[in-house]
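With one protein chain held back, the other chains of the complex are shown just where they sit.
On to chain A.
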């Protein structure tokens, strides 16, 4: 996660570099450290350093890191020739390196030679079966080929070993949602909530999944998670507010014929509706009528 101050610093540096103020190397270092994806800028400024022999040699051993960074950025921008040149230089310098081997496979991937890339990856994995990057590349490759169920298979294999990697859990959750496998997605979101209980986005996504699953019990749980999202965001999340309204009306519909004993705090719904109206009044007054009619249709 990129914190606020870091992003400000990054943008400031980017501005400075774009306007010819120098500090390109610092900018590239920061991009690398924060792992943000600004490939075009990296490519532009990185190449300007690499093409200048004086600047390049002043980097010392960091020169090779820069080659790697530029190569990856170039592949992201589909400048395959640039990437190829960078990788060639790196391979000349480190002939046996696995890190360079990874880059070569990445280049094959970028060209769309999936089978060759897969071959290189599996031979790299034989040397080091615990290379997380390669496992993740395999998932990405399956995804790029449109083989979503294959991606899920690879992800599950990866998570069997690295089961504390919450980014992978998140990826799996989103993939399951895209395939409408909501039960599995719910499990993944539970896992995410466990690893980071205070991130409201996970609560929200979990509630969404539960609401989509339907059924009285799930709806009630979904409502609780929407409530926790509201609590964690301080009521600023419109989606959660709407979720409360939707859940309440769905619950009311489902439990219409039954005894009303589990009808807990009806106040929450009306409060959420009022908060929504207030927010729409402030931000989008033209859409207010739409909202009011929607809310009216929800109140059964």
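FYI, contacts are C-beta pairs under 8 Å (C-beta built on N, C-alpha and C of every residue); 3 or more make two chains touch, one makes a residue touch a chain; residues count from 1.
To be clear about the criterion, contacts and distances are computed from a predicted model.
Enquirer: When one chain of this assembly is omitted, its UniProt record names it as which of these: "Protein tssc1", "Vacuolar protein sorting-associated protein 51 homolog", "Geranylgeranyl transferase type-2 subunit beta" or "ER membrane protein complex subunit 3"?
Expert: "ER membrane protein complex subunit 3"
Enquirer: Which one touches the absent chain: A:69, A:175 or A:221?
Expert: A:221
Enquirer: Thinking of the whole complex, not just what is shown, which of A:49, A:70, A:172 or A:193 touches the missing chain?
Expert: Of the listed residues, the one touching the omitted chain is A:193.
Enquirer: For the chain that got dropped from the picture, name the residues of chain A it touches.
Expert: Looking at chain A, the ones touching the missing chain are residues 128-130, 160-165, 187, 190-191, 193-195, 197, 221, 223-225, 227-228, 230-231, 234-235, 244, 264-265, 267-268, 271-272, 274-275, 278.
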